[in-house]
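Moving on to chain A:
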Amino acid sequence: MATVTETGKGEAEWEVKIPEKKLKDRLFFENLKAMVIDTQMCSRCLTCVSICPSELIVNEEDIVDFPNYEEKCLDCGACVRVCPRYDYKPKSGLGDYMEFTAGKSKRFKGQDGAMGTEFIFSAIDMGLIDRGLFVDRDEQWRTSVFHVRGKEQLEKLPLGGTKYVFADILPELKKAVMFSKVGVGVVGTPCMVSGIRKLQEEFPVFREKVKLVVGLFCTENFHYNEVSKYLIEKGVDFSKLIKTDIMKGKFVATMTDDEVKFKVSQLTGILPSGCNVCTDFTAVESDVSVGSVGSVAGFSTTVVRTEAGKEIWDYIKKMGNAEVGEGKVEELDFLINHKKEREKNIKQ
Partner candidate 1 sequence: MIDISGLIGTIMNNPVNIPLLYVIYEFLLKIPVLGGIVAFLLDFSILGMPVVRYIIGFVLWKPFFTLIIIPGFATLGTMLLVLPWLERKLVARMQWRVGPREIEPHTRGSIQLLADTLRFLCQEVIIHKDAHKHYFLQFPFLYFIPVLLPLLFINAGAVGHPLVPIETPYALQIMIGLISLMPVFIIGVAWASNNRFSFIGAVREAFMYFAYEIPFIISVLAMIVLYGTSNTAEVVSGVNQSTWLHWGIILNPFAALTFFIATAMATARLPFDIPEADQEVAFGPFVEYTGIVFGLAYIMAYEKAYVLAAIMTMLFFGGGSGPVIPYLGELSYGIWFVVKTLIILLVLVNLRGVYPRYRIDQALSIGWGAMLTLALFALVWSVVIGVII
Partner candidate 2 sequence: MENPNEHIDFLESGPLAPLKKWSAKWSLWPCHFITSCCGVELAHAFACGYDGERLGTLNLGISRQSNFIIVEGTITRKMARALQFVYGQMPDPKYVNVIGACGERGGIFWNSYNITHPSDIVPVDFFVPGCPVTPESLLRGVRALQDKIMGVDKKTIEFKKVELPFEEKLEERMVPTSPKIYAPTPEIKVDVKRVVDWDFGKELEHTLRKELKGLFESVTITGKDRIAIRTTPENLIEVARKLKGQMNFDHVKSVNVIQVPHERKFIVEYVTSSYGIEELMTVLVTIYTEIGIKNPKIPSLTSVWESANYSERELHEFFGVWFEGNDWMGRKFVLAPDTPDLPLRKEYKIPEERYVFEKDVEPEFMVPIEPPKDLYTPIWEEFVETAPASDEIVVPIGPHHPGSGHLRVTFRIKGDRIVDALPEPGFVHRSMEKLAENKLYIQNVPLFERLAINDPASMNLAYVRTLENALDVEVPERAKYLRTILSELSRIEAFYYDAGIFSLFFGHTTGFMYCMAIREMIIEPLVHISGSRSGPSFIVPGGLRRDISDDVLGMIDNITFAIHKRAKKFESIFVNNPVTIARAKGVGVLTKEDAIRCGMVGPFLRASGVNYDIRKVAPYDAYDKVDFEVTTGDDGDCLGRFLGRLEEIRESVKIVKQGVDAVRDIKGPILSEDILGEYKEASSDIKGSFFRVFGNLVLPKGEWTTITEAARGTTLFTINSDGESNVPYRVRVISPSWMNLKGFMEAAKGERYADFWAVYGSFGYFPPEADR
């Protein structure tokens, strides 16, 4: 139907503040490129891609790129405004939390407790949000983003579980926000969480619409091309692959008939540069952090941090959607410290 609001609402003149350019007389994208991408700081959270009104993309080598930016860049500065690494303030530790616990969803089956999924769907059930963003994978474990509105959508999907591969969640976030009438819930890695917070800081639309951000415990993440090549070398058959995990310093790829194990340190060669400077393991800025470390097998460690997260966690408990377990804070220490060590990699 006709897209018309009531007469009189809205304004004809307004001002927008744009950030300072560190490199004067250059386009904002050139700034971003010089300060973040070329300095290997980029975490590939894709917040910039999400907000760009023009054609900022992720290129074939999994690097943020803007082909033909001389002509196409509108020089609005949005990318610089939202980039969490442009003015990098590294966060680390366990962060503030309201409750440290563990859970196991009764409705969903995941690698561990499937609590990320549970949080999103409980929020949908509560009417807090009308969609969540999930990561789907195809047979080759290539990722794609999935907007979920109801749990029937997931029935025939191999969702859930850790992928250790970058997913382009945030570029879809703007779409989801624009389509959403109520709110959006997102599951993402710590860098994405930072990006979303930055978006929310800058733009009221995101503040209004993004109601739930579930952070995942993250040690590192890999580019699909590199990691898949490496895994194939190691003898992993993607068509049989069931799950991947990092346990006790070892990368474990479980297949239907086989298991491939090797030391994580072997992967340092292909570790993306952005992760090298990332110190956040527990997604400090999220509403709820979820991860496998810190609880018994089959359960997900759940760190409830904000009011919104608490509300949903209470709802989950009330409805009995999940078994409540016990979280052990001390088990996280090793990895938290391990990531904190990366602070030294930051060259300012």
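Definition applied: a contact is a pair of C-beta atoms (placed from the backbone, for glycine too) under 8 Å apart; a residue touches a chain by one contact, two chains touch by 3 or more; residues count from 1.
These made the cut because all candidates are chains of the complex that A comes from, given by their letters.
Note that the structure is predicted; figures quoted are calculated from it, not measured.
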Touching candidate for chain A, same complex, options 1 or 2: 2
Residue numbers on chain A that touch candidate 2, as the complex places them: 1-4, 136, 144-150, 152-157, 172, 175-176, 179
